[in-house]
Each structure stands twice: as C-alpha cells, then as structure tokens.
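Below are the structure tokens for one structure; questions will follow.
All protein chains but one are shown in place.
Lettered A and B in written order, each chain numbered from 1.
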Amino acid sequence: MTTSEAIGRDPGPDLLAWPLLGSLLLRRRLWQGLMLAVSIVLIVHGFLGPQLAPKNLSTLVVWVHYRGLLIATLLLAGNIFCMACPFMLPRDLVRRFTRPVRAWPRALRGKVPGVVLFVFVLYTYELFDLWASPWATSLVIVLYFALAAAVDACFSGAPFCKSVCPIGQFNFVASTVSPLEVRARDSGTCATCSGHECLTGNTEREARGCETGLFLPEKVGNMDCTFCLDCARACPHDNVMLTTRLPGEELMDDRSGSGVGRRSNRGDLALLALVFTFGALLNAFGMVSPVYAFQQGLAAALGTTSEAAVLGVLFGIVLCLEPALLLGGAAALSRRALPARLGLWTVVVRFAHGLVPLGVGVWAAHYGFHLLTGLWTFVPVAQKAAADAGLPLLGVPRWGVGGLREGIVQPIEMGLLGLGTVVSLVVLWSIARREAPRRTLAAYLPWAIVALALCASAVWLLSQPMEMRGTFLES
Amino acid sequence: MLLFASCALGLVWLSSCAPEVNGSDGLSVVFHLDPDVPRVGPTTLEVRLYDGAGQPVRGGTLVVEGNMSHAGMRPSFADLVESAEQPGLYRGELEFTMGGDWFLLLEARWPDGRLVERQLDVPGVRAP
Partner (left out) sequence: MRLAWHGLLGVSLLLAWAGPLAGTLHAHEGPPFPILVDEVDGPWSISVWADPDVGTGTFWIQIEATPGVDLPDDTRASVHVRPADGRLDETTWPAEPEAWDRGQQHVAKVEFPTREFWQVRIVLESESAAQTTERTLRVEVTPPGYGPLDLLLYLWPFLALAALWIKAIGKRRAAIRACAPAGLECGSEPGSDA
C-alpha cells in the first residue's frame, strides 16, 4: 500500500503521462538549449549593445522578466527553471573530458556556500547597481556559466546545484510551496526494486541517476530537487511521476528525507530559509524611497562616505541583527512551552521554515511588480536589437509599451503577501503542534507575532513610493 | 568565489564611466528642469541648443524620451516646442512617473536635417 492510499489521498495526475506535455517535459536538453540560446543573446547584447539598462536585453530580461517568471513558475508549477538551466550544458560538456571522481569537500557540503553566495549576489546587486548595467549583468551570466563548469569539472555529483548556486538555493526554498513534485508512483514497486537506478543511473537507458543524491522512495518534498527528471528517465519500472500536491505541506513535514535528512536537524537549511525570508525584505527595501534617507543617516552616523561600508552595515542590520533579535526573542519565549530543554538556535532551526511562505510572498510581490508593470517592454528592445544586428524582421520598435498600471499591480502584490502570511501562520501552527503537543498555543504565539511583524513591515515597504537610485550618498 | 571577486573588481571599474552631454561634434546642449529639484509628476524641460560657434540653433525639432535607469519601466515622452519669444529655446513637459535615477534621450533634428542625439542624466528624482 502506498502512503497516498494509506491516508486516502488521490495519487494525483501524472504530468509525465500526458500526451504532449509529458514528452516535452522529459526533453530537458531542448529546454536547456533554448535557455542557452537566450543566454547567448543576452550576453552578446549586454556586452555589445547599448549600455542603457532599459534599452538592453541583458538588464531588461534578467532583472525584469527572468526573475518575475522564475517566481511565477515556482508558484504555479515547480522548479522549472532549474530543469531548463543552461549552465548545465557547458558543464556537461566539460565533464566529458574531466570525468571527476573527487567528492565535494565535506566542510562545504550543505547550504552554507550557497547562502554566502546568495548574500554576496544581493550585496553586489545593490553596491554596483547591477540592474542598471548591461555589461555587468552579462558578466554575471558568464560567471555563472564559468562557476558551474569549474565546480562540477573538479568534483563528482552536482555540488554546484546542491550547495553552491545561489539561484538554485533560491529555487529550492521557494519550491517548497510549489504545487508540483517529482515522486514515486507506487512505493510497492520501489520496495521490490534492487537496482535503485533513480539514484545510481541506468546504463541501458544511458540515463544518469539523481546527481543531488535524492533516492526517490525516500524523497520528501522538493528540497534539492532540480526537476531534471533524470530519475524518470533512469527508472526501469517507469515508476516516477510529476504530480500535484498541497503547496507548503512539506514545510510541516519533519520526516527524514533522502539526501536532505530531517529538516529540524539541518541548521544550514534553516539559515538558508531565514536568509531567503529576510533577504526578500532587504531586496524590496532597496527600491523604496526611505532607504536613501536611512542610508544617508547611517553614513552620517558612521562618518563615512563609503557606500560599501554603509551597505555592509545595512545588510548586517537586516540579515543579522534583526533576525537575531526577532527570532532569538521568539525562540526564548516559545521554548518554555516545549517538552525538552533546547538551545535557542535549535528552536529557531525547528521553526524557521514556517517563515518561508511569507518570504515567497514578498519575493513574488516584488518580482511580480517588475514583471507585470514592465511586461511588454522587451518587445521594442528586441525589435531594436534585431534591427541593430541587421535583421529588421521584428518591425519598427514600439517604444512606450509597458505593462499593467501600478494601481492594478499593487493589490496583486498585497494578495501574494497576504497569501504567504496565511500559509506561514498555518505552517508555524503545525510546527508548534509537533514540537509542543501539550502547550501548542504558547509555543506558537511568539512565532506568529514574528510572522505578523514581518508581514507588517512588508506591507509598509510595498506601500512606500518607489525610488530606484544608483547612489545614495549624494543629494 | 574568486570568479565573483573578479566580477566585483570589474564592476568597480565599470562604475567609474560617465556620459557627456556635449558631443565631439562641437554642438552643445544646455538643459534646465522646473522644478529645479525634480520630483515625480509633470516637469517642465527647457533645452537650449548651440552650434559649434556658440550660436543658438533655431528651427530644430526636439523629442525627448525619459527612461529610468532600472529596466522595465514605461518611458515618458515629450515634444519640445521652440519658444516664440526666445529663439533657440525649446520647452516641453515631461512626466517623471517614479522616483529614482532617470536619463533623458534627446533627439534633435537640425533645420538642415542633421540628427543630434544626447543623453542627459537626471539622478535622484524625488518620490512624492
């Protein structure tokens, strides 16, 4: 009997079995090839095209459309952008020659390298105004390609995806609220399987196994799953499905999952979840008017004109001090209700994942705003780029096209934020119930207050007038 | 990490570049915004064109496209009309729709058909 049958759950539709969609989803190289072609266009236009952000495909597509579509597909489907990741094509090509056998260093396993790089990307984005520089944006794309190839050329498995790639870590966290999941169709079939091809690969089918080390029968949720569907291609029993599920439910689930382990034991996963959530607020803070007054005040107080230093302090406040106070306080209060005496960090690790849906709501509101208000802006830029390349096939550029009006998009932002908050409140309740079955409310309330405080700060942020400036230390 | 660090160094170099208002063709453009400290909302833009001899250029056709430095924002457009009282002075109204850094792309067509393009930076437009 499968788990689904045991709890009366419909196993759900198998998207891989759908006539056209199934075969398209399994053609990963096709999607990667398309994304590689797009990446090449962006890189070339970023380096050689006009160095004006709104007129260049590199800045426009990366910072407006890619980010918006990324979060939209994560919310509406799953980790589709990892599935179609173009960085994997040159990486796989390099691997044909290097054939790495060395394992990724134990000290670097887990999410800490990815978290550090994620913060680094957020920091450089603000410091160097990557959003305003086509050249720099193209350089970042090239560096992603180079880093993926360099890391995976030297080490076996997929350490770049699992531990290094900042985009990948973002996608892993956000995909915990995705409605799709890759899982075994029938656990009975897995129980009788001796080859474990989903993990080890299938030479007959020339299919590799899961490179992030997820053994399908023991996989729990979407964490570390790139939706590459290598497991589906490798399974000799065709027992792998891409199916629907309840978004966010895995955040309540503390079973030990293959390749991930038990969430409540993974401090690095909790760190990633927290940086994801607080980073969402920080990234949104960077584009509203009060940030400049705050930074100027900070610069005056510190007696410095160094943007790097002021930005570093701001990052320290939002990513270290604020979480330490809020989460430390909540953990101190809620641990009184827990049956076992636990350290503050241990309590934080257990509850941290409850804040992820709220973080997803903030990212979705922010990136959704840019995507929806600038939805069609790529059209004239693509027309101009084609004309400049001697291919005026797309007609005369229609400058002036935009997207939805801000007034229409802002309620959508609030709706996404509200939805994330509601899911966070419910997930936190479920965690509190698991951790403190007898005094659930007492364990829950401090965390609910933290979630509501973060939500209130996000509402305030989204209600501020937008102001996107490159420098803040000048009048 | 080394790769990202080299990226950072590259960006430091990049950020030191700045555009010029006056081009190598000897033509110069002087512009003025009203209000002086630009704010979100309609703004009067005055442009004076001078030829290589420093004489005002009359009878030109000027179009301005305002963009934010962040991609994905709808641009604003303005046609500048030459003042009847002050030849060589072109005036129009442009709408800054959002606070932040803007740049204006000025396209000036000379009476003899020559086309001159300039980029005018307007940093720090204040939010309402």
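Throughout what follows, a residue touches a chain if its C-beta (ideal position, glycine included) is under 8 Å from a C-beta of that chain, and two chains touch if they have at least 3 such contacts.
No experiment lies behind these values; they were computed from the predicted model shown.
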Tell me which of A:Thr189, A:Gln296, A:Thr346 or A:Gln410 is the one touching the absent chain. A:Gln410
Just name the one of A:Asp129, A:Glu211 or A:Asp254 that touches the chain not displayed here. A:Asp254
Residues on chain A that touch the omitted chain in the whole complex? 3, 6-9, 246-249, 252-256, 400, 405-408, 410-412, 414-416, 418-419, 421-423, 425-426, 429-430, 433-434, 437, 452, 459-460, 463-466
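Rule of thumb we're sticking to: only the chains that are shown with their structure count from here on.
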Just how far, in Å, is the C-alpha centre of chain B from the one of chain A? 38
Which of the residues in chain A come into contact with chain B in the complex? 52-56, 59-60, 63-65, 117, 120-121, 124, 127-133, 135-136, 139-140, 143, 146-147, 150, 287, 289, 370-371, 373-374, 377, 399-403, 464-471, 474-475
Within their complex, state which residues of chain B touch chain A. 1, 3-4, 7-8, 10-12, 14-15, 40, 65, 67-75, 77, 98-101, 103, 119, 123-128
